[in-house]
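Here it is, the structure in full.
The other protein chains are all here in position, but one chain of the complex has been omitted.
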Amino acid sequence: MKRIFPALLVLAALLFPFFFRDYWLYVGIIGLYYAILASSWSMLAGQVGLISFAHAAFAGIGAYTSALLVIHGGLSIPLAMAAGALAAAVVGLGIGALTLRMRGPYLALTTLAFSEILRIFITAEYQLTQGSIGLKVPLILDGNKLVCYYTGLALFVLTLVVLTFLIHSRVGLLLVAMREDEDGAATRGVDTVAYRLIAFVVTSAFAGLAGGYYAHVVGLVSPQMVRIGEMGLILAMSVFGGLESLLGAALGAIFLQTLTEYLRIFAEWRLAIFGALVLFTLKFAPEGILPRAYLYAERFMDRWLSRAPR
Amino acid sequence: MMLTVDQVTKNFGGLQALSSVSVSFRRGEFVGLIGPNGSGKTTLINCITGLYRPDGGAIRLGEETISHLPPHRIYRRGIGRTFQISKVFNRLSVLDNLRIPALTEGRLRRHEVQDRSREILEQIKLEHHGKTNAENLSGGQRKLLELGMIMMTDPRFLLLDEPFGGVHPELKSQLEDYLCRLNREGKTIVLVSHEMPSVFRICERLVVLDHGVLVTDGSPEAVRSDERVINAYLGGSYDEA
Partner (left out) sequence: MLFLSQLANALVIGTLYALMALGLSLIFGVLKLVNFSHGECLMVGGYLYYVLATTLKLPLSISLALSLPVLFLFGVFLERSLLRAPYQRRMARYDEYVILVTFALGIFLQNLALPVFGPYNRQAAPLFKGSVRIGELVIAGDRLTGALVAFLVIGILLFFLYRTYLGKGLRAVAQSPGAAAIVGIKVLRMRAVAFGIGITLAGVAGALFGPIFLVNPEMGTSFAVKAFVIVVLGGMGSIKGSIVGAYILAIVESFGSILLPDPSRALAYKDAYGLLLLVLVLLFRPQGLFGEKERRA
């Protein structure tokens, strides 16, 4: 089941546009944006143990950088998106260098403050960003939904592959060791600050990339993107899907994004419901609801298979 | 190359854990660092290895002052240590534990790391536990693993904090022999231990701390008859301690 499951997922993702058009395809396009954000955030929070509240803010930086480079710089969209990821990485490097030297929740505190000030900045600098009205952005191939969807899928797979590679690399091993015992790692030659910084910068860059993608598939970026509530949404998706696994967090994103569509009538209650869901999950199934469900499903399957006549 | 502790002071709130301690360790020495509980032995090792920054004084390796360096840089200058309560990476296998220090050095190649870790595994008698997770090792095996980890990068100085704690008596004498062999090969060893028989048997020089003050520094014979030391241990006899 462990091997079949991801293969089925890939197949389902590839075939998705053949069964769902227009509205649900669009939901899928946005779902992929959140899937990239949730999986990269869960890598940081779950594998490295760093809580950043600037993930939505980094997506915003990626989105605005990419949008402004296309509008004013005449850059091609893919190049601008790469620049957006780079911009997020550079800002991440600055914040990380400032906060990761200290033990304790400094990163969480600083990133939260940064997100809020970024929102103020985007809203106030009307001439550059069109403020809260939002900035109109050129679309990928005039917004061809099929192309948008497969672009998102490709970026999502890229995120998973790169981050999984990182986890299984030398850096990943050292990150696990640091998390097991920080002093133990430092006194055996591990430059803990540097490796934390690498993880923070890389995941922030993926947030920036996701932001650029969002800008050019939605066609509008606004300060709404960097609201604290957006960050809450990313957190909810990751916690729901399980912080310990990248794929789990991504599935959590898709699941909650789909749920959102069904909760349309309760639109204004949506984040309150998700907030309650996170509190519930953290209290009763801190490993995530989806991993817990998967476990139960697996057990059920085993029992069912062993009962079936051969 | 000499490791020099020069008038190092360390305070925790109102408590002076080390007051103006000066001591130096020469190349190839085998030094016992002893003293009652809370006398500042571990604090001194923490200062040397960069986990604490001294409030006063300096620590030098040769001519270079190292007391402002972060722990990983001090390690890379060839000063390895173990901990009183073993710090091993529980959810990693024994082999992965051994790989950690070697990976950070950057000068070992992949196959060199592999050869070296096999070699170390044999030396610390864990050759059948390479794939075992560290959390499943006994207390004594964890102590050995810690020692093995730092041996991966072949440091010049070994600062060992209670390496015999929880080690099976049979294994203990093997560990003593191993340490003596390392010392003969040129390693400087600073041994913190409450196992007085072992300390007096294998160390060639003893440094005694009490309440953060260096009480005496000399040969085991001289220390054994030093009154201040006897007072420090409340008149207790070392052979029983």
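Brief remarks follow.
First chain written, first letter: the chains are A and B, and each begins at residue 1.
Throughout what follows, a residue touches a chain if its C-beta (ideal position, glycine included) is under 8 Å from a C-beta of that chain, and two chains touch if they have at least 3 such contacts.
Note that this is a predicted model, so its numbers are computed, not measured.
Touch with the chain omitted from the figure is made, among A:L79, A:I117 or A:V161, by A:I117.
Residues 45, 49, 51, 53, 98-99, 101-106, 108-110, 112-114, 116-117, 120-121, 123-124, 182-183, 186-187, 192-193, 228-229, 232, 235-236, 239, 268-272, 274-276, 278-279, 282-283, 286 of subunit A touch the missing chain (whole complex, contact as defined above).
Throughout what follows, only the chains that are shown with their structure count from here on.
Centre-to-centre separation between subunit A and subunit B, using Cα means, comes to 44 Å.
Residues 49-51, 70-72, 75-76, 80-81, 83, 87-92, 96-97, 99-101, 103-105, 149-150, 153 of subunit B touch subunit A in their complex. Subunit A meets subunit B in the complex at residues 170, 173-174, 176-177, 180-181, 183-193.
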